[in-house]
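Worksheet: the structure to be examined is printed underneath.
Just one protein chain is left out here, and the rest sit where they should.
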Amino acid sequence: MVNPMLLLAMFLITAFLIALLDKLHRKISIYTIYAVLLIASGMGFWQLNTLLYNPNLSVVVFSAGFSAPLSISLQFGVVEAVLVALLNLFGFLGASYLYRRFLQSGAQAIALYLLVLLGANGLVLTRDIFNSFVFLEILSIATYAIIAVDQNKNSLVAGIKYMLAGGISSTLFLIGIVLAYRYTGTLNIDTWLSLSPIKTPGYTVALFLMAIGVFIELKPFPANGWALDLYQSADKGVASLISSVNTAAILFLYYKLMPLFTPALLEILTGAGLISFVFGNLIALRQKNASRLLGYSSTAQTGLLVFSLGALSLLGLPQGMVLRIALGLFITNLFAKSGLFWLCGVTKRNNLQDWSVLRSDSGLLIIFGIFAVALMGFPPFPSFFAKWQIIQIFGASQAWMWMAGLLIGSLLEVVYLMRWLGFAAKGESQSTLEKPFSKLFPLMVSALGLASVSYYLTLMYPQIGTNSIYPIMAFILFGLIDILPVKLKGVLAIAALSLWGWFVLLPPLPLMGQLFALILVGGSIVQIFAFMRYQGAAEGFFPSLTMLIFALGNIVLASTKLQFFLAWELMTLAAYLLILKGKKARVAALLFIVFSSFGAYLMLAGFSMMPNTVEGYLIILQANFMAIDWLPALLLGVAFLIKMGAVGVHYWLPAAYSEADDETSSILSSVLSKAGVFGLLMVLILISRFVSSSSISMMALGWIGVFTAFFGALMAVFQEDAKKLLAYSSMSQLGYIVVGLSLMTHLGWVSALYLAVNHLFFKGLIFMAMAAVFLRTGTRNMYEMGGLIKKMPIAFISVLMGIIAVSGVPPLSGFGSKWFIYTSLLEQGRYLQTALVFFSSAIAFLYLYRLIHTVFLGQAKPNQKDVKEAPIWLIIPQGIFIMAIMAISVFPNIITKPLSLAVGDYIAKPEWLNWDGYNLVLNSPTLHGNWNGNLVMYVTMGVFIIPLIWLLLVNARTQKVKQFNIVFAAERPYKPWTTHFAYNMFAHYEKALGFLVKPRVTAFYKGVAEGFHSLSATLARIYTGNGQTYMLHIFLYTIFLYLLLGVK
Amino acid sequence: MIKYLLVFVAIIGIGYIFLPFVMEFSTPTKLNPLATSYVQGSVNELNMPNVVTAIVVTYRGLDTLGEVTVLFLATAGVGFLLKRKHDMVNHRRKCSEILCTGASLLTPLIVLFGVYIFAHGHLSPGGGFQGGVVIASGFLLLVMANISFHFSHNLIHFSESISGFIYVLLGLAGLVLLGANSFLDPRYLPAGKWLDIVSTGAVPIIYSIIGIKGGSELCSVIDSLQHGGTEL
Amino acid sequence: MSIAFKVFWAFISLGVVTVWGLTLNGMVHKIFARVQGRLGPPVWQPFIDIIKNNAKRTAITHGIMFYLGPVFRIAGGIGTYMFIPVLFGSAYFSNFSLSGDVLLVMYFIFFGQLGMALGAGEGGHPYSAIAVSRGLAQMTAFEVPFALSVISLVAQYGTLNITEIVAAQQGGFLRWTLFTNPLAVITAMISMLGMNMYNPFSVVIAPQEIPIGPPTEYHSSFLGMLATNRGIFAGAKLVLFMNLFFGGATNLLILMLKTFWIYMFSVFVGAAYPRFRTEDSIRFFLTYPTILGIISVLLFSF
Partner (left out) sequence: MMVLICGLLLMLIGIWAMLIKKNIIRIIIGFSILDTGTHLVIVAIGYVKHATAPIVDKAVNISQNAEGGIQVLGKVVDPVPSALVLTAIVIGLAVTALLLSFAVRLYKVGNSLNINDYEELKW
């Protein structure tokens, strides 16, 4: 075992002698402290290693040859070892960041820096309460002093505020210690713990003072103005030090004191932590200054840690578990927050919008991305697992308020961090950065460290399974080979995914799972071809793309809730990254991730109320005999509806679908939305025992679906932007699927799935064809195109097939989906819903005609006269989709029968539904009907070919005429712009029904956003910048908490 | 106005927080067990009459080490903050004859007294810090009197560094000589005779070192405040 | 029945409906002329037009879609007809109605319209597109009451199968839907006004203001085909209405009688009313007939 005394002695000796060493050479002293910090960190790791192999080792060391209550004891257990290792490592990284400062500032700064770390180490190690006061003061005073490395006015002012606040809190702490000593007669925490509880009010006061002293050092909202000013103005190296090392050590002190608190006190402080988390994030929402934003975020994260430690302890979890969970949050925050502060120092940009400077430096951008994403709790970072567990525990113990607070705070966090990331990734880039190695080094180490810690944590985490790693591995591997040509990467990706899909994904799945696997993974693989159209390396697509597809497969393959959620979050993240690749996709991507996160958090809450699943046994199989309550079903349902873009929560959808790159939009629309369908289906399976078609809930779901279909279609009619049109069209189609699912009947589900499959084909097809059009014309506004049928016949044919399929005109497969949806609805007596569905599908004709007419027909534009057909890579997927559509149109049985079988596993096929050859016969007591897709196809071919032959016979030699060979107002027009009837094509329709699509939802969400931002701004007003006011805050806060505690 | 009201509320509130404690406070009539064992242990195990010193230097020696560190920190911090590139010219007038003479006369005595205090810290009231402060006050007197007396910066820093270093070494000596739990244990030197100045193990040495350390730190602070900090 | 036999009889029935449909069109023109105080063309004028057009030698085309437009159109008309059983209980006049139910028919109606719209679109004339946009807009509106009335029938008869619907109406005229479910029939008849695009819903083809557009872009055999389809399509729709609402027909005579009067309804209304603008007709269809339709659905769903 390592004697912790040696650790402290080493720090002290170095600190005392550094002045002398510095006389020899400045660099000697700097490298000496590097060595000391690394050795200290190594001692931590060594101790950890020792303890892992020898868990029963005594870990307590006394001083002065006396044992505990008499002397001061240090404890160097597992937790302490982890902290010592990490804190010193970060001390080292921070020191290397400050290398230049040290060169200028001299030995004092170096000694001060070392003493900060000494204080932190001592605080972690000591088990004596007064001794911890001493180390706390060492830590604080050293921090006060080191603020002065940057002697500008602001940091001096912030320093004074900090010192005053620190002085007050340590005075409270000190007086609390001594008052408590009066009752306990000991200063040793362990001895204290073994005492029987003391119940007098005076003791409670003492405890309270002690606790509040430490607590205020943890910067709780709203008594944290001083800390924010400090984060904003201090040198970023120092700010990083404070937010990581300093806070971590004090937090650990808080943790050590926690067992001493009365439950009431702990409850109050825990609540205060949660408040701090939520409000810190709320105020950060409107913050434009990067360092101050990080300050808010940092206080929020500390609040979160305080909260989770307290809450989990209050719920009676074993300490080992509490610590493991908190460690996940802590490590993420440590790496990411200090990294972000360092990054702030490297970019030297305070305004968030100026962070676009990172665009020129993809390495730094990636590092920034890692930090931001980790902070938000996306997988595979440790905070993801921590949050997962916390929410699960809250759910199990029904701590709803806590859960809600945690989730709201997290959502706010997502908003501002993602906005920031958006600025960095998508803003206007102006200049280059100066990047000294000493500052880059810690950044790279912490990003790499965070990534590798996460990777190993994910590997080791129970209930994960190797499958769940694939998306991450794919991301990393394709990230490493991202410089290769895009064609090669495409082939590799297709090969890898196909092999994986065939040998790993499909075999264990039941029919329903295989079906979705084919839709999700198969549908995506086909569309990989489209990405291969890019020239050169086209960096940035394939890591996210492959991660997305693997994650999609994993959603189907999940056997535990965690696996499902992990895959879901990875999918969301990958989709976000893909959307962000779009040229103007900053806002769209932000909307996407915010709504997705909202959904994900609902899902998280829902999962926490759901019974545990059996590991190693697919959820989709378990769903058959498991049941969940209505509340989790509701939460999960809403979560999936968000992903599908149901009306009301569709706000993100048109933006994301239209601003993403065209290939991405295609995948988003045709594939990704089906993940939502899959989820919703699972939920319905889970509640199928006690919910029937006529339940109010299912009726409501049906109406949601119907209105989604209706409003989606109606809004699509009024778009000028082809991609927006397609986006709304997707929304509309998904509405049908929701209606079908809501029926909870065999036929209903078959129709929903049939539609899902169809939608994949035709929407993928149209998107691909339109991608080709956008590529060649360089615009998305339909009225700027026209007459492209002659230039891009293949695209035209694809779109033609697509719109026939979408509209449901026989003989293509689209009619099948209409037939299914109507019959299943009518069979259940949902007449009014049928009518509205019918109306929406009639409206679909409007936008579909507009799409094909304004783009491909009408007058060609002169500036598009050199437009060529699309590259082969975009045509391959189109060909595949056309073949698929034709196949299921001519032989509908190849899809309807398997679908019926797949659904039959969950809802048995009724006897009145039969196949008579290709004739699908429905003989239910309430409805008779039939559909013979095969025969329809032949009849249609017949009635089409006969007149065609006739026409060819009588009119074989037609004369081709030029574009303007029409008579327009008695003249030949020569202005295609005015002759092409395209802009605002359905003006009359807008006059009649436009009032229905006033942007109410937009107004609502804008209002919500504005409300939050002004709330945030109002709250931020309490930070007046006056040091005295901050002190007043501290005192009033103390009094407030005291009154809450209600000591009698 | 609102602000005054809030301050009033804050002060009343803080007073109110202490109320329950004051209400039930009664001066105890006997020592608690920990204090008793300190008193007994100090006399019996350490052979030290001054129980406070026993606690400060031995039992809770780690606190004291921390305390020394805090002093060092303050010095370094003040020096760092008030650091100047060039010494500015002092525009203060010369001291009067009486002050000069008095100060010159008293300073050695004061320093001597300081040494006495920390050398006898284990026997009588007093100790390293007190001694150090007294010594520093002597130098303060010189500074106030504006006698053209220059600290040797190097000397001060050297004594700061080396005394701190020796203190830690003395602590480590316990660790080396007496075992893993004996950091800062002074008992590797003989306990000596009761009330003897060379007794109670290494305590007198430690306290002297603390005295030197404290004195030089405070001198350094005085120097920094007077002349601005120095580039170390 | 063998496939060849079926195809054969399908042709026969197609011929019948073409002739009857065109005759009806001729009569309509005559009636309109008389209402407006003109002499009007002879009843057989449509036949003359078709023959004349098909005999024209010259033809121009704007492209492949333009060329296929009329084919789509007539295929839509024929196809729609093919999926409707014409005579109840007759093996010969049932066409290919076993390929699907009323939903198939309702959707196949779109086939020709869509194809036509595409063909006209390629012509590049803005009026084509304007007409299409009006037509589609109006179509979405009148389909709602029509769908509601069909739904009401489903609620009433529990089937989508046209033959079964007709079967349910057998046994005296009082069992016709017209009498058992009058609201649905009224609704459907109002939407039929829109379907037939006579006044007051004639803004789509706007015969006076827009004398060009598809009819002039298309000429010669193209126009002939379109004219033929006009007969077939009208006949198909009338047969459908007859089957759904007026008890169907067991022989051709009854068929002619019933379809004539169904057609005359919209003609009389058309002759008597002025024209709605597009947005007005949309508003109209989505209010009164829709409410009627909803009531009729609700009446039968409880």
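Remarks
Read from first to last, the chains carry the letters A, B and C; within each, the first residue is number 1.
In this section, a residue touches a chain if its C-beta (ideal position, glycine included) is under 8 Å from a C-beta of that chain, and two chains touch if they have at least 3 such contacts.
From a predicted model like this one, the values you see are computed outputs, not experimental measurements.
Looking at the complex as a whole, the chain kept out of the display touches A, B. Of the candidate positions B:63, B:160, B:185 or B:223, contact with the unshown chain belongs to B:63. Across the interface with the omitted chain, chain B contributes residues 4, 7, 10-11, 14-15, 18, 22, 25-32, 34-35, 38-40, 42-44, 49-52, 54-56, 60, 63-64, 66-67, 70-71, 73-74, 77-78, 81-82, 124-125, 127, 129, 221, 224-225. For chain A, the residues touching the absent chain in the complete assembly are 130, 134, 137, 141, 144-145, 148, 151-154, 156-160, 163-164, 166-168, 170-171, 174-175, 177-179, 181-182, 187, 225, 228-229, 232-233, 1017, 1020-1021, 1023-1028, 1031-1032, 1035.
Here is the rule we go by: only the chains that are shown with their structure count from here on.
For the pair chain B and chain C, the distance between mean C-alpha positions equals 107 Å.
Taking each chain's centre as the average of its CA atoms, chain A and chain B sit 55 Å apart. Residue positions of chain C in touch with at least two other chains are not found.
Those residues of chain A whose C-beta lies close enough to touch chain B in the complex are 3, 5-6, 8-9, 12-13, 15-17, 19-20, 22, 61-67, 69-72, 105-109, 111-112, 115, 118, 122, 126, 128, 130-131, 134-135, 137-138, 141-142, 144-145, 148, 151, 179, 182, 185-186, 200-202, 204-206, 208-209, 1032, 1035-1036, 1038-1039, 1042, 1047-1048. Looking at the complex, you find that chain A touches chain C at residues 787, 789-790, 796, 800, 803-804, 807-810, 815, 818-819, 822-823, 826, 829, 831-832, 834-835, 838-839, 842-843, 845-846, 849-850, 852-853, 857-859, 919, 925-932, 935-936, 939-940, 942-944, 946-948, 950-951, 954-955, 957-961, 963-968, 979-982, 985-986, 988-989, 991-993.
In the complex of the two chains, the chain B residues touching chain A come out as 3, 6-7, 9-10, 13-14, 16-18, 20-21, 23-25, 32-35, 37-38, 41, 58-63, 65-67, 69-70, 72-74, 76-77, 79-81, 83, 157-158, 160-162, 164-165, 168-169, 171-172, 174-175, 178-187, 229, 231-232.
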